[in-house]
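Scroll down for the structure; my scribbles are underneath it.
The complex is shown incomplete by one protein chain, all other protein chains being positioned as in the whole.
Here is subunit A:
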Amino acid sequence: MAESAAVQVQAYAHHEQRKICASRAKYREGRRPRAVKVYTINLESRYLLVQGVPAIGVMKELIEQFALYGTIEEYNALDEYPAEEFTEVYLIKFQRIQSARVAKRKLDERSFFGSMLHVCYAPEFETVQETREKLQERRKFVARATSSKDWNAADKKQEIATICTQDVLGLHKSIADSSHISCRDPLHDRGDEKFCYTAPPLSHEHVYRPVSSYEVTSSNTVQGTVQQTIASNSYTWHSTRPNVPGISTARFMPRTTQLQERQKKRQQSNALALCGLAPGGQEVVIGPKLPEVSQLDMDNDSLNITANTIREKLKEVSCTAMAAAPGRTSDDAADRPPVKQRRRI
């Protein structure tokens, strides 16, 4: 990067602060006045250029400010950059592009030791590899965002089943799984992509599909083959997969069966709680094969906790109701008349 900094110390058009647009229609006015500009992934970068830093030896303070928004990989002053008098220009490289985004938003046009900072992206400092990674990241982000949307529509359990089947089929780089994203080898990615486009589709289909499974299906739509939308696509997937052996079969259950089971469990436990039979009754219901917890298990920690509290509450209520019931009848006779009178007034 040091070398790139040496090469590229020019002011570019995209560093320049554009004029604020004052002629916007009322309904299009944002919270902050802004210029007319379109942001694309090309303009964004992990590199931020900070102009307008007063030249009074405040680099440490400046970096501290920026470090609030994420890990900084490198930073240095750009001495040769054309700066205003008595100010310095700094280049800051964040580890993640998201940190750079937030830092830019928070610190651009903020006053800093009596001067106004101008923060902009500096993608011209990126290496080829860094630009490539940036584009890959955008690819993954869009893939994740658009696919998770479909999943929201689909059933949550099926979601898990999909992930499992993907694993079973060797789709290790499930786009849904964000944990893969950070550790993917960009070089490997590149290779995959290249192959995906050049190699005959059949022989490499299984191996290479994961990376560009989105590419492949979209090309299907172009060719006018079966799958038309993402939604219908994911549905056909689900419906064809239940027979896949392995983890998925263990987990996969049709939605209706699940609901029925859940309801059955709930009714059982409710009945137990209401009768106040919990300790004794449980043994009868559980049977020898299931461990104690799984009888109460609703496949979800949060659900379990909720179910337990409800059960407890019901037990409490039914107990107190039973206990209070006999006493009340005698009290009621005495209490009622005054209550009624009060209501009338």
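Worth pointing out:
Following the convention adopted for this analysis, contacts are C-beta pairs under 8 Å (C-beta built on N, C-alpha and C of every residue); 3 or more make two chains touch, one makes a residue touch a chain; residues count from 1.
Just so it is clear, contacts and distances are computed from a predicted model.
Selecting from "ribose-phosphate diphosphokinase", "PRELI-like family-domain-containing protein", "Armadillo repeat-containing protein 7 isoform X1" or "Eukaryotic translation initiation factor 3 subunit I", the unshown chain of this assembly corresponds to "Armadillo repeat-containing protein 7 isoform X1" (UniProt protein name).
Within the complete assembly, A:R24 is the residue of A:R24, A:K106 or A:K264 that touches the hidden chain. Interface note: of A:E74, A:D108 or A:E124, the residue touching the hidden chain in the full complex is A:E124.
Contact between subunit A and the absent chain runs through residues 4, 7-8, 10-14, 16, 21, 23-25, 27-28, 36-43, 82, 123-128, 131-132, 135, 138-139, 141-143, 145-146, 149, 190, 193-194, 196-198, 201, 214-219, 221-223, 229-230.
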